[in-house]
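Only one protein chain is missing from this complex, and each of the others stays in its spot.
On to subunit A.
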Amino acid sequence: MSIAGTDIKTEEKYISLFKDNLGHLNVITSEEVANEREAGIRIFEEKGIPNRKVENYKYTNLNPQFERDYACDFEHEVFNQNLSEVFNCNVEDLDAITVYLINGWYYRKNQVSESLPKGVLMGSFAEFSKSHPDIFKAHYNKYAKNEEDSLVALNTAFAQDGFFLYIPKGVVVEKPIQIVNIMKSSEDFMAFPRNLVVLEENAQAKIMVCEHTLSDNKFLVNGVTEAYIDKNAVFDLYSIQNQHNLTTNISSVFIKQKQNSNILTHNLTLHTGVTRNNVYVHMDDEHCESKVYGLFVSDKSQHVDNFSFIDHAKPNCYSEELFKGVLDDTATGAFAGKIMVRPDAQKTNAFQKNDNLLLTDTAKMNTKPMLEIYADDVKCSHGATVGQLDEKSMFYLRSRGIGKDEARILLMYAFAYEVVEKIRVEAVREQIRGLVEQVFRGELNKCNSCALCGQDASGKGYTCM
């Protein structure tokens, strides 16, 4: 099922792939999902793969990534393989509810129902689209901005599976929900995971998504997550990206907020090939609060691009954005953030900051913090800095007998600390602290954040890179 052909236009490959597999795509999903496909592929056909002329992709050219040939799995053949080796480990109890996704497919043998409060629905996107069409009718593809980004439209066209989470009124899920996304294949592979999260009034949930690659093939992951956060609900989404450098990871998150709701998203890109994170937050009611954070640490020739769009559509909302990046070797980074304050969204408070460290003279950073404001009674600010480690601090540390490398690590860690501390789930924060330190020490070949990576003591396990 790989895409053949070399001299045709890249977009054509995807369009014919879509046409050839439409039947397969629709077998597993409900009408609600199927009905959106045509519009999605049409937008993709019209706009094509974004190149540098598309303002939002000015600093990231994804065409080479899309030009390659990848295999796809539209019939979840992955589950026919012998997966015991992936799951035979003793799950170290992380005090989290852990589920697995393999190549974008929700692993059907995940066992979670017992540990969840009553009424909570969690499981496969595809299965729930059939069993709960009403929820899908109300929320599916309502928040994703297909028009804005042709890659989101491409995901809508190919969407089949991913995770689905529904938390009814007033239910609080105390434990973090850990979603482990595994990419494993014997050939170059491409996936379009699609996730949907619905939190009803006063509900609370924290999700931690861990992205991993377990085989050394090229991967292209173009995922979309939609979340609807109703009145007074609280939602955290932590995404930990730890993939080898043959990976292209495009992740788009769309969050719609209702009155008094509170959300936090955090993109931690620790290792990747090419990563593009999109975060769209739409504050559609008064008194919403949203916090959008990100940390990326890149070396070699990695490329990380964070894009965010914070839409203050109604008055009295608060948003805070902080992205920090550390770039080593020939890594390149990009940040583009837009705060939009719509007419009449008075009393808006919106803050945005992007700080970057360049460690070598071959690393590059492009940053574009933007404000678009149509209301007058607002407080908005943005800031961006690009610099290197402070010489005075370095001198101080060295005068105290700390070696150059150690001092460097300490200072980098101090730089990242601000944004790591924004994590508001303690258990997760603890883990990330450790991970980030390992990254700076160059020791991160496994992350221990899921049972999967923690098992390599026997020599049989997998490393993330």
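Just so we're on the same page, contacts are C-beta pairs under 8 Å (C-beta built on N, C-alpha and C of every residue); 3 or more make two chains touch, one makes a residue touch a chain; residues count from 1.
As a working rule, contacts and distances are computed from a predicted model.
Participant: What name does the UniProt record list for the absent chain among "Fe-S cluster assembly protein SufB", "Iron complex transport system permease protein", "YCII-related domain-containing protein" or "Acetyl-CoA acetyltransferase"?
Facilitator: UniProt lists the chain that is not shown as "Fe-S cluster assembly protein SufB".
Participant: Quick one: say which of A:39, A:373 or A:402 touches the chain that got left out.
Facilitator: Once the missing chain is taken into account, the touching residue is A:373.
Participant: Of A:344, A:430 or A:443, which one is in contact with the hidden chain?
Facilitator: The one listed residue touching the chain not shown is A:344.
Participant: Could I get the residues of subunit A that touch the absent chain, sorted low to high?
Facilitator: Residues in contact with the chain left out: 55, 343-344, 346, 356, 358-388.
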